[in-house]
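All protein chains but one are shown in place.
Moving on to chain A:
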Amino acid sequence: MVKRALAIITLLLIGFWLAKGLVGVPFGEDKMLVGEYYLENVKEQTGAVNAVTAVVVNYRGFDTLGEVTVLFIASTGVGALLWRRKKERSAKSEGSVVLTAGAKMLLPFIMLFGAYIFVHGHLTPGGGFPGGATVATAFLMLYLAFKEYEIDHKVFEPLEGLAGVGYVTVGLIGLAIGGYFLFDWIWQTWQFGHENIGRLFSAGFIPIIYTLIGIKVGTELTGIVDNMIKEEPKGGGQ
């Protein structure tokens, strides 16, 4: 009880200290320095209407590469931690008829919407990460609704690797053409889609990279779910 009170008092002190620091920062006022530049130049320089994706993929592409790497390491770590020679689904009861039928009907809609989110990353809110997570949610639904469902590992793991390699390859082509890593060669050098701003075929390599990230995130999160849901068969293991 004493420790609890001490912890609450400490937290209140930290909160007070943070609030005191934040009082000086006005909310919602125009204090942008770099942001101003992004908002003014985002259409000519990247072709994306959605400024967030332009910043994330184009201006600050290294951060996105780092995020993808973090996710890859997380997935690999889960796989290494839960590695067994033989793993099986341990579900005992099939889902109800309503659940399985509903899952079958919902599946194409969720897949389509996930793909829509990551293909239209430069036009509408979203992008590779939410789109990929939505696709992974569809696979999660399959895992939860069906007793014997299992993804095809021969397809999934190579696809995940290929998507990551594709991202780096796009960046390396930029290095070869434009002189620095993740240079937007489709927009800056080829000038593909310059008269097309606001439509699907614009924004240089943002749709390509977001499609690759969407595939990568989707397969990775599905792999994590697959690793966590499977167990060693009871009795007669190894």
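Note that contacts are C-beta pairs under 8 Å (C-beta built on N, C-alpha and C of every residue); 3 or more make two chains touch, one makes a residue touch a chain; residues count from 1.
Keep in mind that, in the parts below, contacts and distances are computed from a predicted model.
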**Asked** Between "4Fe-4S binding protein", "MrpA C-terminal/MbhD domain-containing protein", "Exosome complex component Rrp4" or "Carbon monoxide dehydrogenase", which matches the UniProt record of the unshown chain?
**Response** "MrpA C-terminal/MbhD domain-containing protein"
**Asked** Which is it among A:48, A:65, A:103 or A:117 that touches the chain not included here?
**Response** A:117
**Message:** In the whole complex, not just what's shown, which of A:3, A:20 or A:154 touches the removed chain?
**Reply:** A:3
**Prompt:** Any idea which of A:38, A:59 or A:129 touches the chain not displayed?
**Reply:** A:129
**Asked** Which residue numbers on chain A touch the omitted chain?
**Response** 1-4, 50, 52-53, 117, 125-127, 129-130, 133-134, 136-137, 140, 144, 221, 224-225, 228-229, 231
